[in-house]
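Report on the following structure.
With one protein chain withheld, the remaining protein chains of the complex are depicted in position.
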Amino acid sequence: MDGGKVTLGRTAGLYLGAAVLRLALFTLFPGLADLLTGRVEISTPVTSFKRLQEGLFLYDHNVSPYDGGVYHQAPLFLPLFSLLPSLPIFTYLLYIAVDILSAGALLKIADSGEAGSSALFTSPRREKRWSGFVIAAVFLFNPFTIATCIGRSTSVFTTCAILHAISRAVAGAPFSAMVALSFAAYLSMYPLLLLPPLLLLCYDRQLPERAIKPGMRSAATNILVVVGVLAALFQMSYLMTGSWEFLPSTYGVQLTLSDLTPNIGLWWYFFIEMFDSFRSFFLAVFWLHLSCYVGGLTIRLRRQPLVVLTLLLGIFSIFKPYPSISDASLFLAMVPLYRHVFPLMRYTFVIAAVIMYTTFLGPAFYHLWIYAGSGNANFFYAITLVWGLGQSLLVCDLTFAVLRDEWEVERPEMAGKDIRQI
Amino acid sequence: MRQLLSLLLLSLVALFFAPRASAADYHEQLVLRPLPLSALLASFNFRSNTTLSAFEAHNFRFFPRSLGQILQHAGTRELHLRFSLGRWDAESWGARPWDGAREGGTGVELWAWLEADTDEEADRKWRTLTNALSGLFCASLNFIDGTRTTRPVMSFQPEGNHPNSAMTNVHLLYGVLPHEVVCTENLTPFLKLLPCKGKAGIATLLDGHKLFDASWQSMAIDVRPVCPPGGECVLEMEQTIDMVLDIERSKRPRGNPIPRPPPAHELKCDTAKPYHSGDTCFPADYNANQDWSLSQIFGKTMKGTCPLTDPNVPPVCLQVPNSRGVYITEGATEKKNLDLVSRCYEIAPDTPEFEMVLPRPESSEESGQAVAVQEVVKPETPLLYAERSFTGHGQEHGGVQTILRNPSPDTKVEFIYMETLPWFMRIYLHTIEARIEGQAGSSKQDPLIQEVYYRPAVDRARGTQLEVRMRIPPASTVFLTYDFEKSILRYTEYPPDANRGFDVAAAVITILNPNPNATSPRFAAYNLRTTSLLCSLPTPDFSMPYNVIIFTSTAIALAFGGMFNIIVRRFVAADEGPEMTLTAIKERLRKRFGGLLQKYRGKGG
């Protein structure tokens, strides 16, 4: 496994293979795309491609797409897709290109070796890692990623933006990193929570030739950049839709969960069964819970900001209001960066088994509930619970492994010994 | 006693003198039309006028005071209220009575033009109106809330003559309750509005049992201002009841309504069959039962005439070929019309009862079809046939398909198709498609869909409103389809019978009048409603809110607890670090607090 040194030819071949595979799936199985678009595991109310088409249709016919209950996605998608030629093949190419861009960003992150040795910490195991090529391949050929791409869920754009934000930060270009992050936040809000660790990452990876700015100032400038870009984006959206009503209809829906369409997350059934008087309270609690991890992880893992980003992505893919398997695929794409701490993880087989089981049982139970009518909603809900638990187990295990890796630097003699936590 | 008698006498005199004063203010008429397949259409029509000036002056004569005050209070310019049940079988019964202008979709339908300066005021008045009417007609009209109210832009036009100055600040609101079951309690207040209160005249034939056993029935109330040329404007109120009775079913005696198999010798058999014998009988009794009488159909005879009615309008008309003989009680005179298919009956005011008998035609020995042709007037074909149904299965996605057929061989028909859908049916307008049967899509130069007005639904606030102006070429069938998504609701938003499904209101089809002129001033040449639909949504398990809350919270607690433990705790080797036993804890506590005690001692000493 020759880490890092990847000839361009191999990478090009990889991208080509991924693109050909996707294109083949698009063209050889014409029904597949629409089938996957309809699956609740893939498209949520805030990322569904069919809803995007509806929004586009209304937008082209001068009906405000936000004056309705269907379209909840960012306004800038509308001009983007209405500029696209109407032939479906162009849409396919766009989505394939986005996937490959994400893979490229991932490859850069991997080859930078940031995961193994950050500015403040160097893992003793860092030699044992995979090249960016392998990691990009794992991402590109992950069934979840492929399904998301074929299902044309708009979350791939968020994924791409987040990965680019990280890769730019690693490359020591804070400005473009902040721009990418604010795009991600603009598309689907929750990436804004990634700002603190990303600031740290930018600070750590400042290029030496640039004058090392004190942390506060660089952070302030970066935050200003984010605010500025977001403001600009909102202004553009306002000018485009002619009113501010897109704000409640895009971000408000995520905050209040007014659309209760089932998905693989934990929110929908909870808020279907919630008593009306407590609804707003629990909404606040859930959002608080989602954001409370940011501080803790950022402080505890100060020395490895990239780890914090990875873990946060994992947590979001479990606990965000409208999660889909595309979030899981993003998290699973980041995990292999930590190949060197895999030996320290304890439940990998359990986790793999749980995720595979739920992947098969979920659609079966959903079918029993919705189509066969012989099962009820609890079937699918139970599977989403197990899915969430499996993923959270993976997050915990990764955290444990990374922390133990840190710990063994100060206690080298403890390698391989049994430990416990007090 | 004597005063009472005299008072009675006085009132009688008043009753008899009143009509002569202004007879043209009220008239009523019953039109009976036998339909194929042993059905009978009976349409009652009551019309009363009041001059606008008298109405403004709260001076109601024939106009019911209860309704009038409601209209004045809610600032209603024009009101249309419909109670309907069943479905009109256009294939066999042909065109609808009144060209469909006096009927609504299944359930209750209400639309009115309200006088208001702003939309908010209009909504407020609309709420007042619906609440008042629901009290008046014992219908749950008050459930017509924001999610069930729409403001059609193309489908409806005022029927009365309004001064253009008034039309500037008049709002049209339209509400429909598809799930409302129309029944006797709606009929009683309806009759109470009549001047004769159903005690005399054709209204005496109206009986809840018969009316609501009809295969199709529609009660309508229309209030509109009419300005006859040269005369002063009057407020015209028209009450209409149309019903299609199954003659065989209606003729059953009320004492024995169960359709037991008749004795074998009473079966009408097709004796032409080779195997026909005493115990084998191929039934030939379809579209028999063309012989009936008023008392058989309605369970009673007609009690004279309403003294207030306009004597120039014959109270009863019958539409059968002139060849058929009809027996009537004496005192009534028959007048055959020139069109050879209808005749009317004048009834002398002092006739106590009016009875009418249609005997079985003589030639009923021949095969059924020939008889059918002679017995009933051939119904005219409607301008358009419409049938709407759901496509797909499962409780996730679905589609609506409307099949529209233009029967006329040479004229194209242009109409407006209006849907008012509940918000939890999320329709995808980009999937709407109209195609002619046998063709790929609609042609470019003359598209089927001329114009679309669409107001998308907002969750829990407003329903979808879709109005499509279409033009269908002659002798062609058009499929209009679109997809929708079934959204899942909060468990408190489901009705008790959640698994029955949710009713979706009928689609309103208004066929435009190609050239509105003096003879046919209405802008709509013909109206029809499709049947309503039943949309089944995915249901959660209603029995376990607590379980769900507990399970989800547990999952979150596990994840959070795990992370929290890992983050805040220190690593030590398994064999080092303090033993977490009771003694150790005691030791630790003693160390800490012992130190504190020492300090205090030191301070003290």
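Should a chain be cited, it is by its letter among A and B, assigned in written order, with residues numbered from 1 in that chain.
Quick note on the criterion: contacts are C-beta pairs under 8 Å (C-beta built on N, C-alpha and C of every residue); 3 or more make two chains touch, one makes a residue touch a chain.
FYI, contacts and distances are computed from a predicted model.
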Name per UniProt, for the chain absent here [options: "Prolactin", "pyruvate dehydrogenase (acetyl-transferring)", "ATP synthase subunit a" or "GPI transamidase component GAA1"]: "GPI transamidase component GAA1"
Chain not shown: contacting residue from B:86, B:146 or B:359: B:86
Touch criterion as defined above, residue of B:197, B:336, B:378 or B:500 at the omitted chain: B:500
Among B:207, B:248 or B:493, the residue in touch with the chain that has been omitted: B:248
Touch criterion as defined above, residue of A:59, A:144, A:186 or A:400 at the omitted chain: A:400
Of B:166, B:534 or B:585, the residue in touch with the unshown chain: B:534
Absent-chain interface as seen on chain B, which is shown: 37, 85-87, 89, 91-92, 106, 212-216, 246, 248-249, 258-264, 266-267, 269, 273, 275-276, 279-283, 286-287, 368, 387, 389-394, 399, 401, 497-501, 503, 531-534, 536, 558-559, 561-562, 565-566
Missing-partner contacts on chain A, residue numbers: 1, 128, 130, 138, 336, 339, 342-350, 352-353, 356-357, 360-361, 364-365, 367-368, 371-375, 379, 389, 392-393, 396-397, 400, 415-416, 418
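Note that only the chains that are shown with their structure count from here on.
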Gap in Å, rounded to a whole number, between the CA centres of chain B and chain A: 50
Chain B partner contacts - residues on chain A that touch it in the complex: 38, 40, 50, 53-54, 56-58, 61, 63, 67-70, 258-262, 266, 268-276, 289, 293, 296-297, 300, 315, 318-319, 369-371, 373, 376-378, 381, 385, 388-389, 392-393, 395-396, 399-400, 403-404, 407, 411, 414, 417-422
Residue ranges of chain B touching chain A (in the complex, touch as defined): 393-397, 423, 426, 428-430, 452, 454, 456-460, 487-492, 538-541, 544-545, 548-549, 551-552, 555-556, 558-560, 562-574, 577-578, 580
